[in-house]
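A quick write-up on the structure given underneath.
Of the protein chains in this complex, one is absent; all others appear in place.
Letters A, B and C mark the chains in the order given here, with residues in each chain numbered from 1 onward.
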Amino acid sequence: MLPLNAALFLSAILFAIGTAGVVVRRNAIILFMCIELMLNAANLAFVALSPYAGIDGQVIVFFVIAVAAAEAAVGLAIIIAVFRHAESVDIRNFSLLRW
Amino acid sequence: MILRVQQTAETVVAEAQAGAFEPILLGLIVLLPLIGFAINGVAAILAARTAERRRWSSSSHHGGSEGEADEYSNETHSVMDAEPTGVVPWTHRLPSLVAPGVMLLAFALAVANLFGMMGVELEEPIVRTYWSWIPVGELQVEAALQLDQLSLLMTLVVTGVGALIHLFSVGYMSHDPGYPRYMAYLNLFVFFMLVLVLGASFPVMFVGWEGVGLCSYLLIGFWFSEKANADAGKKAFIVNRIGDFGFLIAMLLIFVDLGALGYVEVFERAPQLDYAGPVVTAICLFLFLGAVGKSAQIPLYVWLPDAMAGPTPVSALIHAATMVTAGVYLVVRASTLFAMAPAASLLVALVGAVTALFAATIGLKQWDIKKVLAYSTISQLGFMFAAVGMGAYVAGVFHLMTHAFFKACLFLGSGAVIHALHEAMHATHSHADAQDMRNMGGLRRYLPITFATMAIATLAIAGVAPFAGFFSKDEIVGAAWIGSAGELPLSQASLFGVGGGTWMGMIAILLSIAAFLTAFYMGRLMLYTFFGPNRTGEAERQHLHEVGWTMSVPLIVLAVMSTIGGFFNVDSLVPIVNLFSPFAFGGDAALHNWLHPVIIGAEEVWASNTAAIPEVHHASWPILLAILVGVAGLVLAAVVLKPQLLGTPEETPAYEGNLEKVLYNKWYVDELYQRIVVRPVWGLSRAFYSVVDRGTIDGIIDGVLGRGAMLLGLSAGRVQTGQVNTYAFIIIVGVIVVLGSIVVM
Amino acid sequence: MTLDFASQADYLLALLPEIVLSLWAMLVLMVDVFQKGNRVEASRPVVAWLSLAGLVVTAAANGWLLTIEEAAVTGMVAVDSFRVFVNFIVLIAAALAILISIGYLDRRGINRGEFYALLLFATVGMMLLGAARDLILLFLALELMSVALYVLVGFDRRDPRSSEGALKYFLLGSFSSGFLLYGIALVFGSARSTNLSAIVPLLPSLQESPMFLIGAGLLLVGLAFKVAVMPFHVWTPDAYDGAPTPVTALMATGVKAAAFAAFIRVFAVGFAGIYNEWSVVLSWLALLTMFGANLIALTQGSVKRMLAYSSIAHAGYLLVAVLAANAYGAAAFLFYLLVYTLMTAGAFGIVIANSRGANELNKLDDYAGFGWREPLLGAVFSIFLLSLAGFPLTGGFIGKLYILRSSLEAGNVELAVSLVLASVISYFYYLRVVVVMYMRPAPAEEANRTVLLTGPGQLAMSVSAVAVLALFFVPGWVLDVAQRSVASLFTVPGTFFGLGP
Partner (left out) sequence: MLRSYLPLLILLGISAAQAVGMVVVSQVLSPTKWTWVKASPYESGIDPLGSTRERFSVKFYVVAILFIVFDVETVFLIPWAVVMREVGVAGFVAAAMFIFILTVGLIYEWRKGALEWD
């Protein structure tokens, strides 16, 4: 069996990569992918913890997957709507709202 | 005259009958004006709707904003701009009935309560609790009304004078497009004023306190399109915030140190505090700060003359008879606390006396008839504060009452004059100033009733016997002389190292001079307005005529009250005054006996903390002096001033010589404030404006702090770049800080 | 009736209001889509009224909840009067949002039935959020609410501002969900459960576990994001500004109420045992929020955006109540939440009334003369603004008074003083609007402006204003109810603010 720490470590690294991606990337789609990465890092943590903390962890993952799918559907729709205005998904172009 | 010993026999009777009196519909007295407000408010909203519609349709016909400017104009225009259509909409007719109606009903109820209460000698106030208002832990504040001799007296004044002024307003304002709104505000004002005087605790009083301030603000800015009016409203609002701050702090201190806010509990526990200690002194000083703001005393008086921008009946009701006296009421209400703080009391008296003289000097050289009366009001309020500060609480309340009569009469009379003049000028399309006395003169031929009533009120304010002002003003000045002889409890106190007796001697002199000046400037006002040749203009003269009954009846009633109002408190112990004893109402020194239960707390404080005072000597020379200054002032005015030589504003300069210039410019206090407060703030704001192109704030609402805060806010707001990456970065920083601190803790 | 959650069917009863509202939302969706199919046209008014009816029915079901009680407090959903109180606030917020959107949506050409259905779904999410006693249910409720709101914010696809607001809200919202979820995972790993009632007894042993503390910290971040506490507020002004105004009103009121309720349940009730760990940092965040938001609000030229910052500032005030750590604090919190919901939704309603056509620009100058042009709405707006500032004669004053008192009681003098100072700052920008509204004459071209708030909206505003005033004069019974609702939280083992079970 995989050591727990290793799995958690991997999940933490994935989470950190996702977080860093949100800060540094400019493309809205990539940003969204980074966020999905964060959610999946959490999923990984749940799965890795479930032998130790209870089967609930695996159930939770199903919910998270479903939620992520809903978010993806809405998110992509929003990005399309934005793209129609700006002809671009570069988030640097979106600063009508500020200050 | 202040420390009258209550007859024991009466006290016994009182105890036997105490509790026999039940207040009659106490809540309804307060509620009636609110009902009136609700009805008139609905009418106002509907009227505004139709007015808007008409404005739009008419502006589309003969486009342009001209019609709009006419719609809400300043006093000199809109008072008379009657609807040419002839048909008065119901929204304008209903308030004429409702507004004075509810006031008369409320007054009738108050009178009923008076008769009920006169039968018994009430020792303890009656508190009616309606619901639990702020119940949090020890802070239990009830929504309760308190009926006692003082609050009933105030209620009578507010509803009585209020009813008359409402009636006057029917004639004065009914042609104004905003008439229903005006009546709604006026009713709302009376509601809050009644809450103020009838409330059973400081927070309830504060509700009324804030409420009357709000209504005053609304009514001053009633003709809002004039920038000056709007500014005046704003000024009143800001100055009153300073006063409210004092009130709030005082409430906080009272709650912290006494654990209660209801009057009964507070005054029961007040003697537990250290006599003349810092706590009670601080409480009183903060309360006084509140009173200074509301009652327009030095240094916060500047808003009151500007408040004359509102309609004249408003000036009469709010800025002369009722709201501005709330500060005096507050001091009398808290007399037990003020008795505990002799230094604070002396300061109150001193501020009052200085204000009385200071404002009277300014009144000497004003040409605007309402401005004269405004400074006169400030001056008279100074008399009241001098009285209550010296511990002569009854004298202060007495003057409050008589002042309400004669000053309301004077204001309404000036309103009638302005109304008549304006009507005449309107008929000939003249644009002369209807409030400038240089445009008046000889009006007694055209406005006989107004002249007669105002003349009576002038005699009253000048202190000519036997008119109302003579008795009340004499009591105040007399108290000061007695105090200077060391015969008042406060004579034993000291302020700034100077004894109370010395202070009171100075106060007596200040007040005597002020009384003399009062008589002089009132004589001047009457001479220039009603005597000499008429300066209104040839064409206009044809159109001058007396006002209608709704306006003359209140004038006559108030004139009668100004004549007989003094007989409510004729003291047989005072020489000369006791000549009028046969005519006294309600027995000897009726008001003293009536109010005695209210100020007994203060007397007990003095009894246990000051050396006993053997006996009060009432000399006759102060009374003679008081009569003399009043008559002398009037006579001097008649001799010195030559109304027949006066010209119109174009011919007569506003002032001649340096002293007149200083007085005309009100001692340059506004300019001083402008220079030391407003201008630096503006300078900073200009500089700021040029740096950052966002000068969205106007006026002095934002001070130096405001600008600094803006700068800080702007720089803080710069993190809101609109960039998702930046936002995410800020969040990450926050996450790290939160996690770090949680793990470290 | 007593529920023990042993049988799954009991959950159907415990969740009755949420189930009713979900079904109703589907009904609304179906009514709309069957009525007009895929044609692009405005929905019938019946859709809005049907949605309102759904809220009323839900409110009835919510009231019914008071009659049932739980055998044990181990369920995923709480059945207590705290939840009922929060549900009522959320329902009021949703009802106000619907009332002010009638007419407004037509004006912007976005009157689609989906708007109302989504709004109801978001409301379901808020209600669940206030009921969640299990972190997973919390996450699901939060997402249900958020996903619906992402769409609502970007509902006007043709408006670049709306879309941009939605994009930012979506990206940052799911970003913060990631933190929340990871926090739940860590809490789950260290406490071996996501159920608060299971976690609470373990707190003494978990106090030293870094994994648990970091998990709790991430949870704090996730919730702080939703209630818009600085510095996690960054999305708020943009999303509020871009969103159609009724949605802004809902976000500022319902979302905040629900997220704060969850905050109380998780931190004040659940993690009360580690109060010392989270209170310090939260105090600093409260300070930052109160001062930062009020200062930035000073500089805003747009009234809508100013109100957005004002709602952030109010999150700071509410945090002071949460941090007061006593019974009055929690009761003051609920009381203030109610006043806040009424006055904030009301203020946004006026923003709608004064916006020009489809244009959402709401500059301060656009309010010149508004008080005279619309006497009723002007007066109502003044009441809301004064209440937001905490002026006496309004419910906002009493609410702040309660919070202050509870804070002083708890010894948080600095927080109390800061609250007073911060609200003094806020006076400037609230009063500025009142001054402009009454003291500056309207430009001539304003004369032909029409009322942009329909009858139902005006009625809702007036009722809210009267309620705000009433909460000043008779706050007693509401406070009483609030105190009793708070007491119901103690059914959870563990201490609540030192009151104890």
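Convention: a residue touches a chain if its C-beta (ideal position, glycine included) is under 8 Å from a C-beta of that chain, and two chains touch if they have at least 3 such contacts.
These numbers were taken from a predicted model, which means no experiment stands behind them.
The chain that is not displayed touches the following shown chains in the complete assembly: A, C.
In the complete assembly, the contact with the undisplayed chain comes from A:77, out of A:12, A:77 or A:96. Residues of subunit C that touch the chain left out of the display are 7-9, 22, 26, 29-30, 33-34, 37-38. As for the chain not pictured, it touches subunit A at residues 1-2, 62, 65-66, 68-70, 72-73, 76-77, 80.
The criterion applied here is as follows: only the chains that are shown with their structure count from here on.
The interface holding more C-beta pairs in contact, when A-B is weighed against A-C, is A-C.
Each chain gets a centre from the mean of its Cα atoms; the one farthest from the centre of subunit B is A.
Remark: subunit B and subunit C have CA centroids separated by 43 Å (rounded to whole angstrom).
Chain contacts: subunit B has residues 717, 720, 722, 724, 728 touching two or more partner chains.
Among the residues of subunit A, those touching two or more other chains are numbered 19, 22, 31, 91, 94, 96-99. On subunit C, the positions that touch subunit A within their shared complex are 136, 139-140, 143, 147, 150-151, 154, 157, 160-161, 163-168, 170-171, 174-175, 177-179, 181-182, 184-186, 188-189, 191-194, 237-238, 241-242, 299. On the side of subunit C, the complex with subunit B involves touching residues 167-168, 171-172, 175-176, 179, 210, 213-214, 216-218, 220-221, 224-225, 231-232, 234-235, 237-238, 276-278, 280-281, 284-285, 292, 294-301, 328, 364, 372-373, 375-376, 391-393, 398, 401-402, 405, 409, 425, 428, 431-432, 435, 438-441, 444, 447-448, 473-476, 479-480. Of all residues in subunit A, only 8, 11, 15, 18-19, 22, 28, 31-32, 35, 38-39, 41-42, 45-46, 49, 52-54, 56-57, 60, 63-64, 67, 70-71, 74-75, 77-79, 81-82, 84-86, 91, 94, 96-99 touch subunit C in the complex they form.
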